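Heads up, one of the protein chains got dropped from this complex, but the rest are sitting where they should.
Up next is subunit A:
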Amino acid sequence: MEKKERSESLKLEYEVLKDDFARAGEASSNIKKVLRQLGIDAQIIRRVAIATYEAEINIVIHSEGGKITLYIYPDCIQIIAKDAGPGIENIELAMKEGYSTASHKVRELGFGAGMGLPNMKKCSDEFYIDSKKGDSTTVTMVIYMN
């Protein structure tokens, strides 16, 4: 999907570090606070918060690090989670509830149940995932304001 570039958007961007379990969720927490300050509907904030948090956790546990970028438009919020690899071998499998490649350490934290990507999709009105093994993964999600 083309990245929307409209003048009336507000952009938020956060760096997410690989294996930074202690700070995982900070970006999503900040995003949630900004959306609340903007007076956005609580149900929309909740969906954005879950989607960004799942994306952030995924970047921390599965990738070499990455970025979460939000574009806030009057009619929708676009979330782009892009990492620096290593890519997903089988996207269809990764989208299946219960399928996970997470480590034991990640499971001890309460994640790695194979619910992340399906839950991100469930929270979004539009969901795109672009990845290939040995390359980066980009997840783009759009949540409509109404």
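Just a few scattered comments:
Note that in this section contacts are C-beta pairs under 8 Å (C-beta built on N, C-alpha and C of every residue); 3 or more make two chains touch, one makes a residue touch a chain; residues count from 1.
Operating definition for what follows: contacts and distances are computed from a predicted model.
Per its UniProt entry, the chain excluded from the display bears the name "DRTGG domain-containing protein", taken from "Dipeptide transport ATP-binding protein DppD", "NADH-quinone oxidoreductase subunit N", "DRTGG domain-containing protein" or "Amino acid/amide ABC transporter membrane protein 1 (HAAT family)".
Among A:46, A:96 or A:133, the one in contact with the hidden chain is A:46. Interface residues of subunit A with the unshown chain, by the touch rule above, are 21-22, 24-25, 28-29, 32, 42, 46, 49-50, 53-54, 57, 109-116, 118-119, 122.
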